[in-house]
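Of the protein chains in this complex, all but one are displayed in their positions.
Letters A and B name the chains as they come in the text, with residue numbers starting at 1 for each one.
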Amino acid sequence: MRSNPSDYEMTALPSLHSTVSLLAREPGVWLPIAGGTDVMVQYAAGKLPARKLVSIWNLPELRRIDVTASEIQIGAGCTYTDLRRHAVVGHEFPLLRSAAGWTGGIANQNRGTIGGNIVNASPAADSLPALLVYEAELILISARGERRISYANFHTGYKKTLLAPDELIQTVCLPRRFLEYYSHTRKVGTRKAQAISKVAIAALGRITDGVIEDVRIAVGSVAPVPLRLKDTEQALNGRAVDATLLLLARRTVAAEIRPIDDIRSTVRYRAAVTGNLVVEFLNRLNLAQAGAERSEANDVLAQWNRLPADEAINAVLPCCGSRAWAEGMVARRPLADEAELLTASNETWRKVSPSDWMEAFRSHPRIGEKKPVMGSSAPGQSVEWSSQEQRDVTDADAAAKTALAEANREYERRFNRIFIVCATSKSAVEILEILRRRLKNGVETELHEAAEQQRQITELRLRKWLQG
Amino acid sequence: MNSERIVGRSVPRKEGRDKVTGRSKYVDDMVLPNMLFGATVRSQIPRGRINKITFGPGIAWDEFVIVSAKDIPGKNCIALIGDDQPCLANEFVNHPEEPILLLAHPDRHLLPKAVEAVSIECEALPAIFNIEESECRSEVIWGENNIFKTYLIEKGDIDGVWSKADFIVEGEYTTGAQEQLYIENNGMIAAFDGAQGLTVWGSLQCPYYIHKALIGLCNLPAEKVRVVQMETGGAFGGKEEYPSMIAAHAALLAMKSGRPVKLIYDRMEDMAATTKRHPSRTRHRTAVTRDGKILGGEIESTIDGGAYLTLSPVVLSRGAIHAGGPYHWPNVRIRATAVATNAPPHGAFRGFGAPQSLFAMERHMDRIAEATGLSPIEIRRRNFLRTGDTTTTEQVVREPIDLGKLLDRGLEISDYHSKKKRFAIQNKGGDTRKGMGIATFLHGAGFTGSGERYLSSVVGVEGCADGSVRVLVSSTEFGQGTKTVLSQIAAEALGLPYDSVSMGQADTLEVPNSGPTVASRTVMVVGKLVQSAALGIKQTLISSGLLSEAYSADEFRAACRRYVSEHHQFRSWSRYEAPADIFWDDEKYRGEAYAAFAWAVYIAEVTVDLTTFSVSIDDFVALQEVGKVLHPLLATGQIIGGVAQAIGFCLYEKVVWQNGRMQNNQMTNYIMPTSSDLPAIRVFFEELGNVYGAYGAKGIGELPMDGPAPAIVNAVSDALGVHFDSVPLLPEDIMDKLDSARLAVAAEEADVGGGR
Partner (left out) sequence: MNDSGPGPAKVEISFAVNGETKTVRSYPMERLLDVLRRDLGLTGAKEGCGEGECGSCAVLMDGMLVNSCLVPVLQAEASSIVTIEGLSDGETLHILQQAFIDCGGAQCGICSPGMILAASHLLNQNADPTVEEIREGLAGNLCRCTGYSQIVEAVAEAARRRTSA
């Protein structure tokens, strides 16, 4: 800690009114501090020039969210957690909710505020591109009164804003007219969580009759301020998304942004990746809007994509046995082809919990038997697949079968569940060897190995399912 | 007699309760009456002559204790292998952040401004910052030629292989510096009084290293210096040698002021000023036959040691010995060199030279695979060491290790083949590319060659007045489980319940020198001594008639109590004796380098995102043969933790240097993986036993650091069809390499087209 607390004065006044009165009495003297996730870092590094601070943490006038018919009014003192938890923010302003979710870790989200993010004015700030595309307006308050301005020009230069020395941001207003837009946002940080952005994009778009009707793209960390790519938007409006347009998009983006080399990344990287992000957005926009017309490689998949959710869950459940997995798969529709299906399956499987694994395991018969163990309600298709997979085992001789049965029992005694292995094209002898090896595993290790086997089984079954 | 085995079970961590309740006392948690706080004034330039020191205005300097080199009672150096590193710079500075003055004051908050107010006027001298600059010797900053140490390992007839080769494969591989980034910064408290002498408490791995350093520096006799380890929040080698420096500083302030002094670094200072992993450059030139057998090769390995000798010779040694990997080299020449640069000295970090040279070896194997048209699997299989083969130092592999079978098991667990098949199809389109990568490797546990003999470690086991047993070692706990496993071993040896045995604080007043807590030696080497010292306790009770051969825990307790009441102290000692069949030639660098090697197969599955060029690890299999797993939970935890650090080394942790100083010395900008960045790392063990280790154990603490970086880079190269030869491998580097590859292909195609 490189600052001396005794050098700093800090006061907390009971109301917004008394706070702005203080700022009016001594403009430029008192630094407002909300959650402190920026100010306190500078302070600890010995780099906070301000010596007098006024706390605006938890002022009720600032920490509220109001929803009218036409807009949502977010108090500047709302934390990222407040934003993440608000239903309307989540439903109608997903770009902002995502940004709130990847700003720092949970502890910093509980303290950092949207007002602080704006006023700190870092070009890498996570919420700002979203505010730009949502055409935010800010209500600024001072002892002189309120004024409402468009956020579009709020940032005038690197860490410079239109905020007067006696002013605070009171409210961030977002118009409620983006529900019909396709939204896409992505942050490229130095790691997946708790990272400063190297490049970020927030974008909205609408395609009507095959052409872009309205597109808004804002990017962070590639200019002294968060940047709305107006030239690029203009070039894209009214056009269809095709290879030529994507090339044009890359060119206009490259001309609009002004990335730098710094401690986190390079000009070349930022320039290239910004172009890639915009192209990614345009491709997804196109895919989303053209979903119904898109030719799907596979009839089974095409049909499944259109089923109501609970039917879709039941359709795919025999492949795995875990309801949570089936629900996760259904949530990822539409899936275009086998590759997407399998990727979705693996990712979904990685996310479910060990109790979901157990549910999947229970849907199988013991190796060497036909029916699942008592108490499981495995669908008929699952049973049929199990018997196909175990073909080489069922054909094995009596001695091998006996040894396998005995080994199964030992496994069940040790691990309290049946032995799971991807049996396809494995003989009884091979399975027995694998079983014996795995009997020596520790409990956690074995659980993970069984889960991996289940993943392989699921993949095989998905492929069969696609073949109809 | 307790019939249930303790060794081999995951018994509760001895100090676990204190750690989860916040009761553990780390050095900054301790407060002594009348205590001052210390701070260090450091060089802002990489190299120069100190001309003048001025104490600026605005500071009440008479309230401060000020220590300079002139205040050092003994020799101004931190004794380690050499004595070239000053404790405080006197006339010259040789790296940024080099300590020059020490300050102390009762108010911690006044120190930062005071440090800034000291102005050090220097005449700058030209400085060098990397291996190439050091080698070209336009500036000689150390010794005659900037060379700290060299080793030459030769086996067979290396010059004769080239003519017989079907392929000669060359490659150059580099690794960057890495910060240990223990979550607890370095810290010490020192107190001195004329009668009792000097006591230091701190965050440390090796109390007796500090003890040795302080004796010479403070000009005190051995019995007047006491070093006590506090609970230590992570170390990884970063608290092997560095603590001697910070302890020396705290001691000098305490001696000058007559008051206890607490000296704790903040994160920015710790990252900029303390040791890091040695950056490296390794060049391979290998002669290979058509069917993929290595005939021989030359390996040139160079590491950057920073400004002073410190431990570079030993890091170099281990790197050199591991440079050939787990392969049979009928002929080889390994030339290893440690060079000086004007950076803060680089130091110990888990793996200690082996991660660097094994990165090169494992990347090179994939290159050899490509040259010969064999798969990465086949090229390794054909060259693995087998029982009866000799290593590069001509150590005979005596144990029945079957690396081919270990590899097969790894391939099965990771589903390698079917994934490769699937990726071949998937990689034809889309905006991601997937790849699989393998690393097969080994890690020698314990000190190299005659090192253990030289250490001559001593271990004690004590029977206490209440009938319980205490292990007396200078080996320290810093998360890896020392207290737990050494207690397990003693309890097992004595047939007592685990709860009857404890391990005290590492306090040089109380414990013998069982050697430093490094080199993956604690369980294997020190543990074996604990075993024999424990048996000594048992023997004494039996031969004194207080206990019969077969006894219950209660009977033991009663006998022990009786013995102590009669004799007042009850201790049994055991000293290390080198096994008769271990021979090492220090001159030729040949023979049995290590008592035991652990062997491993690591396999990584990665996805490279072509939009952002970032790499995510979708699955990681860590399979290793480790002798015997004494504590499954701890052993697994060590492997996972080591793999995580190595993933950081590979994909995230870049030290940004400018004129010898780390620029990104904050956690915001020096990136280590969070829980969201890592996959579930899957750990598997095999056990062949080990006659030289306690209950058959081999050392495993450093092993997991060696494999992940090459496995991951092999996977990325597999995914993209382009060779990457450096770590850290950031998305920016991947993008740059892909761009150049694309440009090269385009140029080729232009050439082809141009002729028409």
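Here are some notes:
Please note the rule applied: a residue touches a chain if its C-beta (ideal position, glycine included) is under 8 Å from a C-beta of that chain, and two chains touch if they have at least 3 such contacts.
Fair warning: this is a prediction, and the values are worked out from it, not measured in the lab.
Contact with the chain that does not appear here is found for just one residue of A:98, A:194 or A:232, A:194.
Residue positions on chain B in contact with the hidden chain: 10, 12-13, 15-26, 28-29, 180-185, 231-236, 266-267, 478-481, 633-634, 636-637, 640-645, 666-668, 672, 674-676, 678, 680-681, in rising order. In the full complex, chain A touches the hidden chain at residues 1, 3, 5-12, 33, 35-37, 40-41, 43-45, 53, 55, 57-58, 81, 104-108, 110-111, 192-194, 350-355, 444.
Just so we're on the same page, only the chains that are shown with their structure count from here on.
With centres taken as mean Cα positions, chain B sits 36 Å from chain A. In the complex of the two chains, the chain A residues touching chain B come out as 1-6, 41, 45-46, 105, 188, 190-196, 199, 263-266, 268-269, 272-273, 276-277, 280, 339, 342, 346, 350, 437, 441-442, 444-445, 448-449, 452, 456. Those residues of chain B lying in contact with chain A across their complex are 108-110, 112-113, 266, 268, 409, 413, 415, 418, 422, 425-426, 430-431, 610-614, 618, 632, 636, 652, 656, 663-664, 666, 668-669, 671, 673-677, 679-680, 682-684, 731-732, 735-736.
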